[in-house]
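== chain A ==
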Amino acid sequence: MSARGVVLAGVGGQGVVLASAVLAEAALRSDFEVKQSEVHGMAQRGGAVVSHIRYGETVASPVVPLASADVLAAFEWAEALRWMPYLAPRGALVVDARRIVPPGACKDHRTWGVPYPAMDTATVAHRVADVLLIDASGIAASLGNPKTANSVVMGAVSRFLDIDDVAWEKAITRFVPPGTEELNIAAFHAGQEAGSVRPEAIPDLGLDPIQQRSYRIEVDHSWCKDCGICPTVCPEFCLAMDHAHRLVVVDEAACIGCRLCEALCPDFAIRISVGDPAVVSGGAP
Partner candidate 1 sequence: MNEPRLIRGNEACALAAIAAGCRFYGGYPITPSSEIAEHMARELPEVGGVFVQMEDEISSLGAVIGAAFAGAKAMTATSGPGFSLMQEHIGYAVMAEAPCVIVDVMRGGPSTGRPTSPSQGDVMQARWGTHGDHPAIVFAPASVAEIFELTVKAFVVAERTRMPVIVLYDEVLGHTAETVALPEEVTVADRRKPEVEPEAFLPMLPANDGVPPLPAFGDGYRFHVTGLVHDERGFPSDDPAVAGALLRRLHAKVENHRSEIVDVATSHLDDADVVIFAYGIVARAAEEAVAMARRQGGRVGLVRPRTLWPFPDAEIAEAVRGARLVVVCEMNLGQMLLEVERVVAGSVPIAAVLRGDGEPIDPDEILAALDRDMEGALP
Partner candidate 2 sequence: MTTNGRLDVRFAGAGGQGIVMAGEVLAAAALRMGRSAAHSKAYGPASRGGASRSDVVVSDGAVGFPLVRRPNIVVALTDEAYRKYGHDHADDAVVIVDVDVAAPRNGALVAPIVETARRIVGTDVASGVVGLGVLSRSLDVFDVDILRGTIAERVPAALEDANLEAFAAGREMVG
Partner candidate 3 sequence: MTTLSIRADRALLSGNEAIARGAWEAGVHVAAAYPGTPSTETLQALARYDEVDSRWATNEKVAVDVALGASLGGARAFAAMKHVGLNVAADTFMTASYVGVGGGLVIMVADDPGMHSSQNEQDTRLYARLGLVPLLEPSDSAEAKDHTKLAFDVSEEFDTPVLLRSTTRISHNRGIVPLEERREVPVRGFRRDPAKYVMLPAYARGRHPVILERLERLAEYAGELAVEEGTDTRVGIVTAGVPYQYVKEVAPDLRILKLGMSYPIPIERIRRFAETVDRLVVVEELEPFLEEALLAAGLEADGKAFFPRTGELSPDLVRDGLAALGVADPRPPIPDAPTTVTRPPLMCPGCPHMVPYWSIKRLGATVTGDIGCYTLAALEPLATMDTCISMGASIGMASGMAASGGSDEPVVATIGDSTFLHGGVPALMEAVYNDADMTVVILDNGTTAMTGGQEHPGTGTTLAGEKARAVDIPALCTAVGVEDLHVVDPYDVSATLRAIEQAMAYRGTSVVITHRPCVEAPLRVKDRPFEVIPDNCTACQLCMNLGCPAIVWTDEVFEGRRKVTIDAAMCTGCTLCAQLCPPRAIVPVEVHP
């Protein structure tokens, strides 16, 4: 048998590394050669985290080659899409039907990347044999601890791997926090039983594009005393003090019309008005 490849993907803090340790341990206990590879450092801090596990009679590369993972297990929807290229044609995709929208995609005006993708299994269904969109977080929560969602996902993953339950359970017992062993094993089995949910059943995050207006920022300089308060409250950094400590509008286009500057102007000097319509922000596609 050639080496099996599993890619686990999620967001820093979701327990991807722990889950991959469990899988590697379970494979080791099944007397397989195992290699597991992950990237530490910056990526762990709320960023995308991925771990590759390869096991079999012999394993050379610790990294799963593209289009060769037997299973891609994602703890979050956007991460499933990110690592799709690793999944073998007709491989199995296991996804927790939850969305973690990165802060960068949450600002209505100042996104620093691509917006959050719509949850739609149709976009990937044609390239995989099985799409298991499971409500792992919901299941974990119903079991009493939302943090066991990764065990639920691994339970679902186990349906596609040749590692027996005893090895899994021992591996889980070894790695999960003391006291949560039973709960995680229960979550694991719940994952084995979990049925696929339809994306339509997942509550919408309201990520539809928002029709943004543009705003005009008028400063009545004859009233303004250049106190410097408004630049500290403008969430979009539209206002600043220049080197002579005078108030200047530096980025009117970024104004979201929140009117904090108005509300916190002690001099009644700032007026925000709605400008030309129909500027669409970088919301969702």
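Assume a contact is a pair of C-beta atoms (placed from the backbone, for glycine too) under 8 Å apart; a residue touches a chain by one contact, two chains touch by 3 or more; residues count from 1.
Keep in mind how these were chosen: all candidates are chains of the complex that A comes from, given by their letters.
Values in this document were obtained by computation on a predicted structure and should not be read as measured data.
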| item | value |
| --- | --- |
| Which of 1, 2 or 3 touches chain A - same complex, any copy | 3 |
| Interface residues, chain A side, partner candidate 3 - complex | 11-13, 21, 24-25, 28-31, 33-48, 59-67, 78-79, 81-85, 89, 100-108, 110, 112-117, 123-124, 127, 146-147, 164-167, 203-207, 210-213, 231-233, 235, 237, 240-241, 243, 256-258, 260, 263-264, 285 |
